[in-house]
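Worksheet: one structure, shown below.
Complex shown without one protein chain; remaining protein chains in place.
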C-alpha cells in the first residue's frame, strides 16, 4: 500500500508529521500532489482545541499542487496540470450552490452551515504530500505557467476571504473604508478595498510591523489603537464615519469599534470568527434606525473564484508574496506552527513545501 | 395671531390638546391643514419618556391633509391639493439624500443619524390642525381622488416601514419569510413579504387577535410563540430555515429568534427600535461564518416613496384599512393614546381627525 | 433491447412518434419515466426549420416524471420519486455555473452561449416515454405529494422564463410594468410582475382571448394594439412611462415599442428570441443618454429554481393550470402540434401524456 507523509491532528497541542495511506480518486474526485501549502489561523484554533475536529484528521486547507489522479467523470484536465484549490470546495449542485452560496454547500442537497469548508475540517486536508479533492470538476483551477506557486498559494484562503470583506461590504469608487486588525486577512481586506476603488483605506492595529505592512499593501492611513482615539480620528478624517468597516479579527472589541466608526447607512463587513457572547452596542448602530448593514462572509471558493484571483495576480494588480515571511519543509511544519502561533519574528504567513 | 389646536408634549405622561400658534410657510416650506393622522408606537415611547423630545413640541408624524400655504420656491402644487406626507421628510440635497439614504438626511449637508425623521421629533408634528412641512418640494405627495384619507394614512409610516422590511431583506419569488411580532409594523411586513413574491410567510406573535389579523393580511402560517417551539417548527416547514427573517418589535428575544430561524446565507431584516444591550448569539449566526446579513431600516420617506405606495393602494394590491380599528377626534386624542397604549379592545391603529 | 415511444425530428415539418432505444443512466445521470410534458413555441421553430437541430433528435424540454434509474454518484433520491426537471439543465460545476449564470453552462468548463439548454436541442428531449437527465444531482426537483403534475409542468420553461422577465427587470413594489404580447410566456411575465409587487401591470396583445386571459392572470389594464395608440396610453396611465417593459415575443415591433414605453431610467427586460436585424430606435432610448437598461434572459433552470417555483404553486400564490387548454396522448402529439402551431381553438398550452 502506498504511503505519504502528512500532518495529523491527534489531540489538543498534539500534531505529528507521519506516514499515512495515500488517497485515490473515486467518481468525481481528483488527487493532487501538493507542492506548496501554508498554515492558517484556523489551523491554530484546531491545534489549540478552540475548534474541534476528529483526531486522526490531516489538517490544512490552502493547497497548490499537480494533478496526480482524476476520477471518473472529471473532464478537461490532464495528469500533471498545475492547480490551485480553494479552501472551500463547493459541490456546485446543491440548493446552496445553485443559489450562489457556495460556502454553505450542502453536498448535493440543501444548505449546510459552513458546509463548503471540508479540507482539514471534515475531510483530510492539505498539509500532506497528496490531497484528495472532492467535487474536482468544480474545484481545480489551472495555474498559468507565468505565475509561481508562491504567487498564488495565499489566494486559496486569506486573499479570497480578505477581498470578500471589501466585496460583501460593497465598496465603491470614492469610499472611505476602515479595516480592523492588519493580520494576514486584514491586510488582504486592505488590498481588496483598494482594488475596488476606495479613496481612503484606514488600517487599524496595535502592532508596528503589521501597520508598516498595511502601508506597504496600500493603506492610506494607519492607526495604532494603543496610541490614538481612532473612533474620533476616523470620524474626523471622513467627515462622519466610513462607508464600510471591515472586521478581520473576531473579537468583541473590533466588532464594536467597527460599528462605531460607520456613517449612518454604512456597512460593517465581518470576516472574523466569533465565540462567546457578541454584543451589539445599540447606541452604536442608532438603536436599529441607522440603515446599517452587517454582513458576514466565509471565504469564497470554487475554481472560478480561484481563476479570477489568479488573473488579478497574473496581471500584476496585486502581489501578496511579501506576506510569505517564512518557509519550512513539511517535515519541519511543527516549527512553522510554533513561530506562526507565537507570532515570532514578524511572521505573517508561513509557506510549507511537502 | 391665528391659533390652532394641537397635541403638545409637556413632559413624561403629560400631553395636552391646546391652542398654539398656527405655522406659516417660509422659503421651500408648505403648510397643510391636517385631515387625518394617527398615533404611532414611537409616540407612546415619547409620552412615556422612553424617547426624549423637548417639552412644548407638537407630536405625531403620519399626516394626511390639504395644502393651505406654499412658500417661495415650491412649484407644481396648488392650494387645496390633497396630499400625504411621509413620517420621514428628506431634503433631497444633502450628502445622505444624494446617496439615496433619505432617512439619514443631513439637512443640506452630510449625514445625520435618523436625521430624516423630523415631525414630532425635532420639529412640530402632525397631531394638530395645521402642519408645517419642511423641504416641501420633496415631500408633498398628491392623493388621487379615488382613494380616501383612511386608505393612505398608514402609508406615511407603518406601511413604508413594514414593506421596507421585506425590501431591505431582498425577498424574492419563492422565498420563505418569517415575521417576528404581528403588531402594526409586523403586519405590514407580512403584507410586504407577500407583495414581493414570498411563497411562504410565517407570522409569529403571542396575541390571538394579532395572529388572526396576520392570517387575514396574508400570512400562510401563524405561530403562537407561547404554544409552539417555533424555531424547530420553522426549520421543519422550510427545510432548514427561512431566507429572510423580519424583526418588527425591537427586543432581544425577537432579534435573537429571528437570527436562529435563518438558513445559512439568510438575511435578518430588522425594523425594531432597540435599547439596552443587544446580544448576538454567536452560535446562532454560525460564529460569523454563515454568510448571514443583518440589515436595519428606518422608514423610507419622501414624496416618491409615498407616490409609489399610494399606487399600490389605488390599484387594489393592498388594503390596510382593517388595521384602523379605532377613530377619535383630535380633542379626544388622549383617550386614543390610552386605548392604543394599553392595547385595549383589540386596537391596532387609531385614526385621529382634527 | 428495451424500446420506448418518442417524438423524433426527421426534418422540416417531419416529426414522427416512433419506437426508439430506451436510455440508461451513466455516472451522474438519471432516467425518468415521463408522466407529463408539453409543446413549446421553440419546438414549433424546430419543426418549421427556423431553429436547427440534428435529424434523429427527440424533441421537447418540459418534463415531469418519475425516477426510473439513478447513475453512480447521484445521491439523495429514490427510484420512484416524482420530479420536475427544468428546460435548462446546468452542470453546476463550470465557470458559468459557478458565476451564477446557469443558463450559459459550459458543461464543466467555461461559458457556452445558451449552453444550459440541452433537452431537445443538443441531447434527446422529453416528448417521449423516458428521458435521460444529465447532471442529475443538479436538476431533479422533487414534487410534493399535494401538487399535481399539471400544476407544475409549466414551471419547467414558460413560468421560469416569464417570471424571470420580471426578476431581471428588477420589478419593485409600486412599479408600473408593461408586458408586450400575452402568449404563454407573456402571461407568465404578467403573473411574475404581479408577484413581485408591481402596482400596475399592463398587458398588450392583439388577440381578444389572450387579453381576456391576461386579465384573468392579473393584468390591471389590457390594451389591444390594433385599437389603441398604446404608447400614448401607457405614458398617460403612468405619468411618463413604465418602470419596466417586458418583451415576450421576439419581434422588431414589440422590442421597439417596449423601449418607447419606458420612462427615463427604465428597464427593458427582453425574453423574446430574435432573428434578422434588430434595430434600436436611437430616439426611443434618448440617444443613449436615458440611463436605460436592456436585459435579456434565458429561462433559469436547475433543481433549486424548480423547487422555488414549486413552492410558489404549492402555497397557492399562482395557478397556471388555466393555461393548459388542451390535452393529448403522446401518440396524438402531431395533432397537438397542429392545434398549437396554428393557434386554433383558443389554445395556449398543450399537455402531452406519454
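Think of it as A, B and C in the order they're written, each chain with its own count starting at 1.
In this section, a residue touches a chain if its C-beta (ideal position, glycine included) is under 8 Å from a C-beta of that chain, and two chains touch if they have at least 3 such contacts.
Note that this is a predicted model, so its numbers are computed, not measured.
Enquirer: Among C:12, C:228, C:278 or C:344, which one is in touch with the chain left out?
Expert: Final answer for the missing-chain contact: C:278.
Enquirer: Could you tell me which of A:163, A:230, A:255 or A:328 touches the chain that is not displayed?
Expert: A:163
Enquirer: For a quick check of understanding: of C:263, C:307, C:326 or C:349, which residue touches the chain that isn't displayed?
Expert: Touches the omitted chain: C:263.
Enquirer: Among C:55, C:144, C:239 or C:322, which one is in touch with the chain left out?
Expert: For the chain that is not drawn, the touching residue is C:239.
Enquirer: Please output the residues of chain A touching the missing chain, sorted low to high.
Expert: Spelled out for chain A, the touching residues are 163, 166-167, 172-176, 192, 195-197, 199-200, 220, 307-309, 311-312, 314-315, 317.
Enquirer: In the complete complex, the non-displayed chain touches which residues of chain C?
Expert: Chain C touches the chain not shown through residues 96, 99, 101, 103-104, 110-115, 117, 239-241, 250, 263-265, 270-282, 285-298.
Enquirer: Which chain B residues touch the hidden chain?
Expert: 27-28, 72-73, 75-76, 90-95, 97-100, 102, 108-109, 135, 137-138, 302-305, 307
Methods note: only the chains that are shown with their structure count from here on.
Enquirer: Would you give the residues of chain A that are in contact with at least 2 other chains, written as numbers and ranges?
Expert: Those would be 99.
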